[in-house]
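The other protein chains are all here in position, but one chain of the complex has been omitted.
Our next item is subunit A:
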């Protein structure tokens, strides 16, 4: 999105801090209903993030599917299975938690060193020069629609069959 630079940076820092705090809240809050609402905050921040990176169709899909469907389903299942066992779930710091924290921190540090070592701007220059300047007047949503109905037609149909089978299976498992 073509915003002036200070507003863009401010929005980036704001959304980033929302993401960081929200994802920590998902993992560390003791009550699962609070962590479900924190997950909703993370989804909304990611959706605004997609708007900042010029992907309006994916932002709308994220807002509709994740916040509107998946998060509501998770909150519903938390309320359905909320017992008194969660409140006595305060546990001590075990050895496995420490080992997992160490492993995840090492994954994060190795990813960060890889990201900072790669020269992204060389890749940007080589790919930008190879791109054909065409179809510049078509908007992004039209481009996505054209790709979905020509190149990705078979995966699109498979996705619809997978969704149908998954929903029927979920209904069969959850009723009785």
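Please note the rule applied: a residue touches a chain if its C-beta (ideal position, glycine included) is under 8 Å from a C-beta of that chain, and two chains touch if they have at least 3 such contacts; residues count from 1.
Operating definition for what follows: contacts and distances are computed from a predicted model.
Engineer: Which of "Skp1-related protein", "OLC1v1016655C1", "Exosome complex component RRP41" or "NAD(P)H-quinone oxidoreductase subunit 4L, chloroplastic" is the UniProt protein name of the chain not shown?
Structural biologist: UniProt lists the chain that is not shown as "NAD(P)H-quinone oxidoreductase subunit 4L, chloroplastic".
Engineer: Since one chain isn't shown, list which residues of subunit A touch it in the complete complex.
Structural biologist: 8, 12, 16, 19-20, 23-24, 26-27, 32, 35-36, 39, 42-43, 46, 49-50, 52-55, 57-58, 61-62, 65-66, 69-70, 73-74, 76-78, 80-81, 83, 85-86, 89, 91, 96-97, 100-101, 104-105, 107-108, 111-112, 115-116, 120, 123-124, 127, 131-136, 140, 143-144, 147-148, 152, 155, 159, 162-163, 166-167, 169-171, 173-174, 176
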